[in-house]
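Take a look at subunit A:
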Amino acid sequence: MEKKLLSEHYHKKEYHTLAGYKSFGGYKDLESAFSKRPEEIVQMVKDSGLRGRGGAGFPTGVKWGFLPDNSEPRYLLCNADEGEPGTFKDRLIMEKAPHQLIEGMLISAWGIQSHKSYIYIRGEYQNCIHVMEEAIKEAYSAGYLGKNICGSDFQHDMDIYIGAGAYICGEETGMISSLEGKKGQPKLKPPFPAVKGYLEKPTIVNNVETLAAVVPIIRDGVEAFRSIGTEKSPGTKFFSVSGCVKKPGNYEVPLGYPLMDLIELAGGLREGRKLKAVIPGGTSAPVLTAEECEKADMDFESLSDLGSMLGSGAVIVMDDSCSMVDMLSVIENFYHHESCGQCTPCREGTGWLSKVINNILKGQGRIQDLNLIQGISENMMGRTICALSDAAALPAISFVTKFREEFETHIRETLAQRKSGALSA
Partner candidate 1 sequence: MSKKIIKCEINNQEVEVPEGTSIIEAFKELDQSIAHYCWHPGLSVAGVCRLCMVDIEGIPKLQIACNTEVKEGMKISNQSEKVKEAVKWGLEFHLINHPLDCPICDQAGECELQEQYMNFGQYSPNMAERKVKKRKVVDLGSKIVLDTERCILCSRCVRFTDEVSKTHELGIFNRGDRSEIGIFKDKPLENEYAVNTVDICPVGALTSKDFRFRQRVWYLKTADSICTGCSTGCNIKIDYNEEGLFRVQPRYNKEVNGYWMCDKGREVYRLPNKEGRLLEAKAPSSYSFKREDSLRPSRAGGNPVSSVEVLKKIRELFVKKEKAPQSALVLTAQYTVEEYEDLVSFFIKHLGTQQDIYYWRNNPESFDDFDGVLLRGDKNPNTKGLLEVLTNQGAIHSWESLQNRLKQKEIEVLWVAGPENQKVYPDLKEKIDTFESYCDNIIWWTAHPLSDSQKIWQIPTKTFFEKEGTLINHTGRAQKVKAVHQLVSSALSLSESATVLKGEELKKQEPPFLVTPMKTNHFTYKKKVL
Partner candidate 2 sequence: MEGKLETGYVEMKRSLKSIQEDLRLKFPKESFTFREEFRDYIILVPPLSVLPLLKHLKDSFQFDFLMNISGVDYPKKEKRFEVVYELFSSKTALRLRIKAAISEGEKIPTAQFVWKTADWFEREIYDMFGVEFENHPNMKRLLTHHQFRGHPLRKDYPADYQQHCTEALPLHFDHGVNGEDKRDEGRDLIPLNIGPSHPATHGTLRIMAQMEGERVYRAGVEIGYLHRCFEKMAETHPYNQVIPYTDRLNYCSAPMNNVGYCKTVEKLLGVEVPPKAQAIRVILCELSRIIDHIVCIGANAVDLGALTGFFHLFTYREKVYTLFEKLCGARLTVSLTRVGGMAQEPPRDWFKDVLVFCEEMKKGVDELELLLSENRIWMDRTQGIGALSVEEAIQWGYTGPCLRATGMNLDLRKADPYYQYDELDFDVPTGTTGDVYDRYLVRVMEMRESIKIIEQVANHIPPGDYTVRDKHIVLPEKKDVYGNIEGLMQHFMLVMNGLRPPKGETYSATEAANGELGFYLISDGSGQPYRLKVRPPCFAIYQSFPSQVKGTLVADVISILGSMNVIAGELDR
């Protein structure tokens, strides 16, 4: 069994309570963190090579290093919006080990000298919200939050902020706008949040899993953390495996774990089915064909070499019972629904893509629509304020390129059906 850095005790019933957490060594690392200077914490995280677990994979320590050298109030925002379709790992952490998250956030807050943090939880996660609220209450009572934490003169306050059903509020500046009480629309970058974020003050936004991962770094040390995973992608990661597998769920494995083994870990495919495609990192990641899956290891480099990305680690497995046309239409409808509408390429492009693909699905597509989809997607990418546009475009390009034959067959067959009257127009 692989070493589990985070989820070793998740199956323990009382782990979500403060007492239960502490009985398994919880909050010890916080105390040890206070004995180090804040710069040391930042350096440790930098040296550990920890990369953002929310999707972008940006080195966390480097992000923390962007904070300007001044004494302005700094904010730490925990991104628990978990909007990426296929991802359900943060929910696990918050429900099973809320205090792990709190401890990770406190260590990070100490490192970046932040006295206020918010956990932005998506509104649909009612249970998580309830559990986190309880945990924070417990932490306040036990003196782990508020003034003079653990007897030091460090003060920190933590609040929960509930989202209201917008994927775009999972984008860091979208989340900041939402927190400020405005429409959850991403802001122009530059200026970057680390310089001018929440209320125009320096802000660090990190994913739940990233912040929770700070705990094992402090607990086990940089070397131990680096010994797991690969050189460029150290540590473990939760992979939310779903789709046509026998045991869908969250699996914490070291980075670099082969994809096929991960699928086996999740119970493997159903009887008599063959693997067709896998989306390795949430619907924003380009799809991998079955051959590509054979070569894929679950880390940032291997997947990006194959033209895809690790993203949030949501692995969606598709077998030969799935229609790629149907899958793509589901994905594009999602992005069409979730685009915030600020910038034109995304607002109009997602709508257009969705319409074209729905038409193909309905049986009213044309062969040239496939080139059109590629044209639209290529020109949506890289031209917008945030990456939702790229997230909508990448799957469209990858599906239509890698499964072109299936799309063409679908178009031809449905056209024939329409002509013969079998399909209503």
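As a selection rule, all candidates are chains of the complex that A comes from, given by their letters.
In the analysis below, a contact is a pair of C-beta atoms (placed from the backbone, for glycine too) under 8 Å apart; a residue touches a chain by one contact, two chains touch by 3 or more; residues count from 1.
Quick caveat, the model's predicted, so the values are computed rather than measured.
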{"item": "Neighbour of subunit A by the touch rule, complex-wide, chosen among 1 or 2", "value": "1"}
{"item": "Complex contacts: residues of subunit A adjacent to candidate 1", "value": "166, 168, 183, 188, 190, 336-345, 347-352, 355-356, 359, 372, 375, 379-380, 382-385"}
